[in-house]
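One chain of protein is taken out of this complex; the other chains stay put.
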Amino acid sequence: MVLLLLLLVLAAAVFATFPLHRALGRAAGWPLALVLLASTGLVLAQAPQVLGAGTPIEFAKPWMPEIGVELRLRMDGVGWLFTLLVNGVGALILAYSARYFPPGPRLGFYALMTFFALAMTGLVMADDVVLLFVFWELTTVASFLLIGTSGRSGNAPAIRALLTTVVGGLALMTAAILMALRTGTTRLSTILADPVWAEDPAFSSTVAVLVILAAFTKSAQFPFHYWLPDAMAANTPVSAYLHAAAMVKAGIFLLMRFTPAFAELPLWNYTLIAFGLVTAVVGAVFAFQQYDLKKLAAYSTVSQLGLLVAVIGVGTEAALVAAAVHTLAHALFKAALFMVVGLVDHQAGSRDLREIRRLGIAGGLRRRMPVTATVAALAGLSMAGVPPLLGFVSKENVFKGLLEAPGPAWVGPAAGTVAVIASVFTFAYTYRFVHGAFWSSSPRPDRSATSVSEAGYGFAGPPAVAAVLGLVLGLAVPVLNPMAERAAAEATGEAEAEAGLALWHGLSADLFMSLAAIALGALLVWWTASGERLAGRRLFPVDGVIVFEALREGIMALGRRVGDLTRSDAPPRHLVVPIVLVIALAGIITATGLEVPEPYGETSSPLDWLLIALITASVIGAVYVRSRTAGLVLVGSAGLTTALWLFLLGAFDVAFAQMVVEILTVVIAALILRRLPARFHRISLRRYLATGAIALFAGLSAALGVFYLTGRRGRSEASQYFLENSEEDTGGTNVVNTILVDYRALDTLGELVVLGVAGLIVIAVLNSSGLLTAHGDRRLVVSRSSAVYDADDNTLVMRAVSYLLLPLIVFWSLWLFLRGHTDVGGGFVAGLLGGAAFALLYLAAPSASVAKIRLAYPRIIGAGVAISLASGLFGYLDGSFLRPLHGYVTLPLVGEYHLTAALVFDAGVYLAVVGVILTALNQLGLEESLPGDSTAGTVRPVRDQPPTDDPGTPPEVDAQSPLRETPDKEGGAR
Amino acid sequence: MNTSLNLPEPTAYLPLLIVLPLAVAAALVLFRVPVRLERALLLAPGALILVASTGLLWLVRDGTVLAHNVALWQGGIAIPLVVDAFSALMLWATALLVLVCTAFAIAVGDDRAAYFGPLVLTLSAGVVGVLMTADVFNMFVFIEVMLLPAYGLLAMLGSRDRIRAGRVYVTVNLLTSTIFLAGVALVYGTAGTVNLAALAGAAAESPAVATGTGVIILALSVKAAVVPVHGWLAPSYTNTSAAVTALLSGLHTKVAIYAIYRLYAVVFDGDTRFLWIGVAAFSLTMLIGVLGAVGENSTRSILVFHMVSQIGYILLGAALFTELGLMAGIFYLIHNMFVKTSLFLSTGAIEHTHGTGALDRLGGIAKREPLLGAVFLAAALSLSGLPPFSGFVAKVTLVAGALEAGQWEAAATAVVVSVFTLMSMMKIWGSTFWGDPPKEEGGDGDTGNAGEDAAGGGVAIQDPPRVRTALLLPGLVLALLTLALGLGAQVLLSLSAQAAGHLLDPSTYVEAVLR
Amino acid sequence: MTLAITVGVLVSGAVFLMLQRGLVRIILGFVLLGQAANLILMSAGGTYLRAQPLLDYTPVDQASDPLPQAFVLTAIVIAFSITIYMLTIATAGCSDDTEDRS
Amino acid sequence: MESAGDTVMFVGALVFLVSAIGMLRLPDVYSRLSALTIAGSLSTGLVIIGLFLHQPSLGNALKLGLALLIQLVTTAVGGSAMARAGYLIGAPRNKHTLFDDLAVEGDHGGGDSRHPGYSRPSNGESGPENRT
Amino acid sequence: MTLINLALVLVVVSMVLGVVRILLGPSGADRGAATDLVFFGFVILVALLGVRLSTTLLVDIVLVATLVGLLAAISLARLTAGGKR
């Protein structure tokens, strides 16, 4: 419960940031530091149980039971140490922050820092692998935001750090999933105790590699070391906390956590030792080269983490003791040093060694900032491994641990030697840091140093605490024994461990190694003039950031190529792929063979061949021809042949509809084609052949599909049901119609909606985009004064005829509508015919304005849909939507008439069909239509003929009636 | 007239979920109403469907299947509407998306375009229809009901190239709808029925039926934008208004995915012989999609390519066809609907406010609009699978599903692709939310210095346009949702598991339909 | 057999037209393709019985399958709707050329 | 009755074939439209009569009579409309055309000397009357 | 029935000839005329099929076909003249 309390306190701190910040501004750091101090106290209070009794504290609550993930926390020795570090150092740094920043809003900083403390605490207490991953990634995100929001120069490094550490996070996730799947639990402590690690080296190695990847990215190990110095763009408190004391230690924590599983795994040992030591040396060398104190500290962190990784890789009890103690020591001195950098930067205006020197303060900066200098010296000595500081003890233990490296006998001494080399550089760069910043000055000052003074207690206090702790703990190092023993015991999976930490324990090898490091370090300082001879030199041709960016650019370039593959707004390019896939499907199935029954009954009739001849002629013509008109009518001809096919197959209703639709399609397409060139685009021979081949294969596939997959079974059950029951169920004897309006009226409703929407979107799109103007009279060659030109006179015959035909068509349309349920007909066919009546009126009119049908046709569509819906809702009287109610009524003339709600439904269909045809005729029939012309249901009147003179003038509307055009008004031929 | 009339059973009201938006759409076409009332009417059906589907989720949470044979014809003859955990979940998610996207459209004024309201309402009715129907031909009809409004919306709102973009969308969808129809025909030709329940297991038994259903699934894959038939997505979705892109992204491809899941589960009965095709195709989809995204240079096109990539993730669940895989896929589907829509809306708010989505013409927005930044970042991290957002649960379960099924290549692809996902999200973040607005000069840029007030370091911009709250809210709602679904993943996980259960064993579904 | 050939011819023509330049040709291709789909549906019902399913005229055992006919009628309406719309966008705002402008 | 119907329909089909051949053989659009008239009136008429002979009833008499009438009207109106359209766009015409009263007097531009009003723009190439 | 079958063949052949004229053009009016021919052929085929399939239902369809045939003819004439009424 106390663990949950810990998390809750930190979560509360996150939320408290908002009111606190509002009230206190940057000083919100103080109360927040108090919160973290309190939680540190809470952690310390657990020492008797965790360290003394050796019983971990546990807490568990289900989180995602579906996948077995729990909110399970556990605090053992390792967890205790890291929790303590996170909260303790966090408290110091928050306190430090309250003075570090100038007055002003720092809400994001405080919120994220406390959030980070929460995430980090969760991470080190997590006892569920998924939970571990969650907190792991949360620290990554917090780090990303803290670096990035520190300023614009932090943006790119933040993203680099994020991407790098996320790679590790994903490795951790994968490892977590693998472990959970293999062991059947997500509980970390159970997983680590599972026998699988010993039994299955392949599995162990896989997981080990993933864990190592995670830890290396997080702890900036070679070759992922580049992000950490890069991340120094962040504010100093962020660097001090995340990138020195806490977050980067997550990798160390992870390695320690997993040591029980992998300590016996050579892959684990050698990888950690090798990469750790390389990192330690490389980091130390780079640190020695820096002018920027912060960069120096950052590389130093990389180097120290390398030592830690290497010593963990050894995996023995002593090694783990060393790791635990050095983690603590490093947290203290590195946090202190970073804070010192901040102090220097803040007070002296720079953190560059050259700048500071140029301040020209006699005797160095220590004269003005003695406290800070002392703090720096204390922390530095600890880092350099000088007795009696804690760093000395821990470094000595690290050497001791490394000497126990497993494998051939030479490995231990070799590892120790490399570690000493790293430590030589450590001593040297520490000297460079402390001496360069505080003890040296240039004889020729070129900067004003008047404002440089010691920082206030509030500001300098926190680093001082950290540095002094390094001294105190060094002197009283046995205090740490219980902690180190618990940590080592748990990390190695033993019940007990012996730490034996002491400032002095005889003339051991590691003591001499420490002394050697110090001596050689001093020599190195002397030899390189405290690093000046090496500073700024490029030791490698490339650095990590360059490699990273090149990789990213390469991926983006590859991505652009991938995008280019499909970058086209030409429909054929996108249509061809699915077509080819269908052909491929057909090909594969043909190749593998498909067992199908024999054809059922006689599926062909001699008459069919006539239709094949006709349709083939039409299709070949449509493919071949370049005249758009011809293409249209040939496709229409194929459509009529399809209608004939439907007649032959006994689908009279359908054939009827197909016929009328085909005609109306031609009518509407004609309105469109007059706006376009008379001929289609030319096809190149290559395209002709390629598309022709695809077309032939597609046709073959379709034919094969039809041949093998249809016509090979008897009547379906549904078909039998409809034929046998439709009359009784619905009272209708036109079975197709009863299916449409009774059995599957929902389909018909959908179809009706589709039709209606088509009408609406025609209006909507034209309203937003306008329509290409029909330049029909460009094709005309006769004079406007010719008798053949005049529209009014020459449509006279058509009009007379259409007035004669109109009543007939309307009568037929209604007749078809009424008899639909029992005979060929129905709302759709009838509606089409009704629409055809309007089309005739439209076509016969002398001008589009006259032809314009003054009906609110969108409303007709709406009414159609509404009526159908309403008739469907009536069905609820009998238990369901669209349930047809029917009965017989006696009408005066007709006699007994079968009345059904389906008729009302069909009436809706009728209206919608008519409405859509009206819409198409009116909207597409205009000579010109500009954006905004076609508004909801009404068309602004526009002139029928394009203006002859000034094309820019808006159309005149009502001055004179534009309805009748006179030949002399427009003048002669163009 | 008949004397004995039936009383409606509770399930008889399922069709109302389709009728309601249609009725409001018809009313909006029929009557001219004041703007405020129109907007209220526009939002009302979505809200009601949301409430209703929440209720449905409650009813089906224990595995109940609600089915109704429309017009009470006997099972196998009537068109059945069915709601189980999967469809209820999808209904709920789509209702929420419709609501949120409509709110956004109202905020940017898209709703003033002719017939916007009726079109969106019809679209949502179509989606509801596809999700509920258990009849393959009826599914075709409702797919058209949802497509037609989309054709219009794509071509009437957006940039100048919208018409050309609309052509790609219309033609590709028409082709696939026709292929779908041909598939329906082949299924009827071989199996003699189009009733999904009657077709249960038919494809597993008969190769002929499998071929017909395969044609349908092929058509749906194009609609879902699976590689290699994904190319149409980018030209179609980048030139229209953000609200429409968000709506279509959240609904259309996802409905196709739903249909693939359903058809494969019921008709193929999860036939394991064909799963490898899915695993290969969907892994490729993840990879190609994300690479495309990484290479793009505008917010919208990056997000559109991500759709492709994420579709691969979602469908991978179906291709694994294990309990864990299906659950993960369904969870991923729902998660992705919210997150992707949120991203489209938050970047849409930027596009609307600043008039561009080009990465090199934007910058520094996070400082001026911290909340918008937070909304985007939440969704972006969620999309990349980072905790504590829903994306991490989705990814963890999916990768677990793949590894459990022994598909370690697919799992590795999923993991690697999520790095690329993050990379492309950071591309947007880095140059749009961070960095400098391009018209200003570089600024002081030495913010690494101690004491430098970073927040104050922004260059003074002459009255940069601010994103209005109304534009921000829709994305915010979804961002909060992805957070909630991450922290409280169990709710969605258990529903997804329930849904997966019906897919693994469709017998309850079949019984309910044929009853 | 005959219906299969017809479908093959229609699909070939449709696919050829759909892959050419210019939206109008593509639309015409789709009109053909729609007809092919409708004939496939008809074929799916079986073509060995070819009498119209009108119970006043035809005995039940000779009537052709009414269900695909209802499907085709629905499909015709849908195809017609989309054709109208596609024709509109062939001339709305810009010409019907479909090739890439670059 | 049936065989009479068969014969009439067959003759109708024969006439239709003649008309179709005319559609190919005749030299210009106007004469082809005349051939079309044969198909639309005589041929279709015969077939409709034949159909009636096959299925004689009062209802069919009414329907087919109406159909015949409408067919004749359609043929005539459609033919006229097409002829006018052909004239408007200057469809190639028979080179033996005697004269053209539709050509307009007083219009500028070249054209038939005997019809000074004929207003086709002459752009150097041979006049449309020479094209066949 | 033989005569009807022969008639069917003749009409189909004629329609194919019509298709040839549609292809040849040369003007839109020629194509329109040929289209009319094909449509008349369609009407004739429907009538012949009515006899061939022994159904009276096709009479209604012949009637409607003649009614809507005018639409196509006028539309094509209009299109030929570039939309000129």
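Each chain gets a letter, A, B, C, D and E, in the order it is written, and its residues are counted from 1.
Definition applied: contacts are C-beta pairs under 8 Å (C-beta built on N, C-alpha and C of every residue); 3 or more make two chains touch, one makes a residue touch a chain.
Everything that follows uses one rule, which is that contacts and distances are computed from a predicted model.
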item: Protein name as given in UniProt for the chain not displayed, "Phosphate transport system permease protein PstA", "Ion-translocating oxidoreductase complex subunit E", "ABC transporter ATP-binding protein" or "Multicomponent Na+:H+ antiporter subunit E"; value: "Multicomponent Na+:H+ antiporter subunit E"
item: Shown chains that the omitted chain touches within the full complex; value: A, D
item: Absent-chain contact - pick from A:Ala787, A:Leu899 or A:Leu930; value: A:Ala787
item: Chain not shown, touching residues in subunit D; value: 15, 18-19, 21-22, 25-28, 30-31, 33-35, 37-38, 41-42, 72-73, 75-77, 79-80, 83-84, 87, 93-94, 96-102, 105, 114
item: For subunit A, the residues touching the chain missing from this view; value: 786-788, 790, 792-794, 796-797, 799-801
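FYI, only the chains that are shown with their structure count from here on.
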item: Count of contact steps on the shortest path from subunit C to subunit E; value: 1
item: Distance-to-centre winner among chains (Cα means, whole assembly as reference); value: B
item: For subunit B paired with subunit D, centre-to-centre distance based on mean C-alpha positions, whole Å; value: 58
item: Whole-Å separation of chain centres (CA-atom averages), subunit A against subunit B; value: 14
item: Subunit D: positions in contact with at least two other chains; value: 66, 70, 73, 77, 81, 84, 88-89
item: Junction residues of subunit A - those touching two or more other chains; value: 568-571, 575, 579, 648, 652, 664, 671, 673, 675, 702, 705, 710-711, 713, 716, 718-719, 722, 744, 747, 750-751, 754, 757-758, 761, 765, 769, 779-780, 794, 798, 801, 805, 808, 823-824
item: Contact pairs between chains, per stated definition; value: A-B, A-C, A-D, A-E, B-C, C-E, D-E
item: Interfacial residue positions of subunit D with respect to subunit E in the complex; value: 5-7, 9-10, 12-14, 16-17, 19-21, 23-24, 29, 32-33, 36, 39-40, 43-44, 47-48, 50-51, 54-55, 57, 60, 63-64, 66-67, 70-71, 73-75, 77-79, 81-86, 88-89, 91-92
item: Of all residues in subunit E, those that touch subunit A in their complex; value: 8-9, 12, 15-16, 19-20, 22-23, 25, 28, 31-32, 34-35, 38-39, 42, 45-46, 49, 52-53, 57-58, 60-61, 63-65, 67-72, 74-76, 78-85
item: Touching residues on subunit C, where the partner in the complex is subunit A; value: 1-28, 31-32, 35-36, 38-40, 42-56, 58, 60, 63-67, 69-74, 76-78, 80-85, 87-100
